[in-house]
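Got a structure here, written out as structure tokens. Questions coming.
Only one protein chain is missing from this complex, and each of the others stays in its spot.
Letters A and B mark the chains as written, and numbering starts fresh at 1 in each.
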Amino acid sequence: MALAKHSTFRRSAGLVSLLLTALVALLTFLSASPASADEANMDEPFRVSGNVQNKGEPLEDVLITVTGPGGYEVEVETDAEGKWRVGVPEEEEYEVTLDESTLPDGVAVVEGSNVRTVEVGPAGRVSTNFFIGVGERNVTSFFDQFVERLATGLNFGLMLALASIGASLVFGTTRLSNFAHAEMVTFGAVMAYFLSVAIALPIYLAIPLAVLLSGVFGLAMDAGLWRPLRRKGLGTVQLMIVSIGLSLALRYIFQFFIGGGTVQLPGSNSPQIPLFGAVSLSVIDIVSMAISIVVIAAFAFWLLRTRIGKATRAISDNPSLAAASGIDVDRVVRIVWIIAAGLAGLAGVLYAYYRPGIKWDMGAQILLLVFAAITLGGLGTAFGALVGSLIVGTLVEISSLWIPADLKYVGALVLLILILLFRPQGILGRRERIG
Amino acid sequence: MSSDVTPNAPRPKSTGLHSGPIQPGVAKVDPIIVADGIKRTFGGLTAVDVDHLEVPRHAITALIGPNGAGKTTLFNLLTGFDKPDAGTWSFDGQSLSGKPAYRVARMGQVRTFQLTKALGLLTVLENMKLGAKEQTGEKFWLSLFPGFWRRQEAAIEEKARELLVKFKLDAKEADFAASLSGGQRKLLEMARALMTDPTLVMLDEPMAGVNPALTQSLLDKILDLKDEGMTVLFVEHDMAMVRHIADWVVVMAEGRIVAEGPPADVMQNPAVIDAYLGAHQELDLGVVTGRHTADEVE
Partner (left out) sequence: MDWGQILSNTASSLIGPATIAYALAAIGLSVHFGYAGLINMGIAGFMAIGAYGYAISALTFGLPWWAGFLVGIGASIVFALILGIPTLRLRGDYLAIVTIAAAEVLRLLFLTGEFDDVTGSADGLSGYHASFRAANPIPDGTYGFGPWTYNANGWWVRILGIAIVAIVALIVWSLMRSPWGRVLKGIREDEDAVRALGKNVFAYKLQALMLGGVFGALGGIVYALPSAVNPGVYVTSLTFFVYTALLLGGAATIFGPILGSVIFWVLQTFLSNVLPALATSGILPVTSTQASTLRFVLVGVILMLIVIFSPQGILGNKKELTFVK
């Protein structure tokens, strides 16, 4: 079906780019008139507020960004009295950043830095005031910002890759678009939490054990659900919807156990290591990247060199041929599930440090990015998924240099849509035969 | 088996279809399809590479060739289901290059598929009615008001029933098409194609999988189409059947047209024997194509 209707395809591709251009124009138009909210997220239970003044005079329309655990991020602008207020979800530390480029020319934050850390205490509210005067601004050079984003993006991309490779292997061998892969990611993080916090194992034991448990979880899902369903001969769409049901069920089971908030793994506040200029990475970032790289390399060796790895690729290529040539498809698929779940679990642990924090729907937050990465690389090819993840990870981080942070996933999702538009069979996929 | 396809009263074949010496790509007196320089590759494999092909009007043309010769691919290209790397072709004097499949069908060039596409979740009668062209009731707004389409629907139903009787499917009209046998589905697909009142009918292996007892009546159906003024282009592996009904035969091998001509002549052509047999030149074509055992054919 991908073959048909090429002429209308051209025409409509033109039409679509027209519509997209119009949409972009509309967005730029809308964003040209700055939003002026002096309050945001007021339905959250706790408050962070403050005041911005230049020698006692209030400053209006200064952009304040508050970030906190769980990827929480909100922006407000000061009102005519220089005041702002945001609601935050937890009693935790938050970082308040004043965007100096929104100050009038020639002035800067004079007491302390333009970035502050505040802690919401038992009172449930905290405030911080910025005093502005003539002075030097704290600017990070564009290059430094870029490098920092690139490093963060690579870290994120490697972590995504751990999740995507498994999902793509599962898709390749069983044609299942597994929505519950998100919950396999969360599972790893939740297990690490239970082992390290509830059972109080040291973290260097808790993480490998969590990954091991994830693998067992994958085995259980294959044996208890997916293999029987393959036997029953469910179509790909049916399987996909079953995975959606599973995803919902698991997600809320996690919420049942860890609640609706964010919980932290030990050591999530690791020290920053300055690299050069204003660029710094935390110890955790560096360790996390190293782990990802080692694991991915080991995985590549497995896929390329071992017998099972080769069989896996053969099945992805042509399942019936592989079965006919004596490969035990069920056994290979079982192993693929174990590996996919183990990798996803590890991704979950690393993601918990990256966000930072563990939340019941954390996997679902990156599921579409995982799909984007897989599609970008060509469905069902593990190395495609790796490349796709790195691209998506860096794209998400680097694009936030230009677009607001709360829209940073949009770039990756639009990319996903565009790939499917211009190469519906994926980058390495094949077209289907007609007739 | 060969006795099944021996006609009791053979109908006369159309002759004098070509002009000039017979060779691949020979011009036809009255061509309905003219194709030039059509090429389609899949990765490194050239599936179709046709320099020039004309299909004669009001005649039955068979397209034969070994498995993987590119017959189905050529069908897909001619009907707009696939897009060639290069080439132009026209139907009834109008260029078809780049036309989407549904427009090709609307112009009167309708096809069936090698892997049958009966719509199993519709009843046999609904399958047939779906074939009719220019239905008012298929327009979004008008479909909401039965007043606009009820009468046309009744006429379509009548026509569908007539065709179903002809194809001996009338007893099945209320059944879901999924309950039909493989051969019956082939029949249904062909009958459904005829609902569009085509000028050119393109059948991809209409006889494959059809019970030998049914083949004779199916062959008669194809001959009837010609009598009703339609042109037929069909793919078939069984040489006896080709010999029996085709007025003209086009032979493909490895994507190219290696020979064409009236059936009797083509079977003698060394290029054809080559293409089909390779080393086994002592065998008859009917044997190689798997429809007959050696002693049935003499």
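Criterion: a contact is a pair of C-beta atoms (placed from the backbone, for glycine too) under 8 Å apart; a residue touches a chain by one contact, two chains touch by 3 or more.
Owing to the predicted nature of the structure, the values given are computational and were not obtained by experimental measurement.
Peer 1: Going by the stated contact criterion, tell me the shown chains that border the hidden chain.
Peer 2: Listed by label, the shown chains it touches are A, B.
Peer 1: Thinking of the whole complex, not just what is shown, which of A:120, A:372 or A:390 touches the missing chain?
Peer 2: A:372
Peer 1: From the list B:131, B:183, B:206 or B:255, which touches the chain that is not on show?
Peer 2: Spelled out, the listed residue whose C-beta touches the missing chain is B:131.
Peer 1: Pick from A:216, A:300, A:398 or A:420: which residue touches the chain that isn't shown?
Peer 2: A:420
Peer 1: Given the contact definition stated above, which residue among B:164, B:193, B:225 or B:239 touches the chain not shown here?
Peer 2: B:193
Peer 1: What subunit B residues would touch the chain not displayed?
Peer 2: Touching the missing chain: residues 79, 81, 100-103, 105-106, 110-113, 117-122, 126, 129-131, 133, 135-140, 143-146, 149, 153, 176, 178, 189, 192-193, 195-196.
Peer 1: State which residues belonging to subunit A touch the missing partner chain.
Peer 2: Contact residues on subunit A toward the absent chain are 1-2, 4-5, 8-9, 12-13, 15-16, 19-20, 23, 27, 30-31, 33, 35-37, 40-43, 74-76, 177, 229, 232, 234-238, 240-242, 244-253, 255-256, 259-260, 364, 368, 371-372, 375, 404, 406-407, 409-410, 413-414, 416-417, 420-421, 424, 432, 434-435.
As a working rule, only the chains that are shown with their structure count from here on.
Peer 1: Could you grab the centroid distance between subunit A and subunit B? Build each centroid from C-alpha atoms only and quote it in angstrom.
Peer 2: 53
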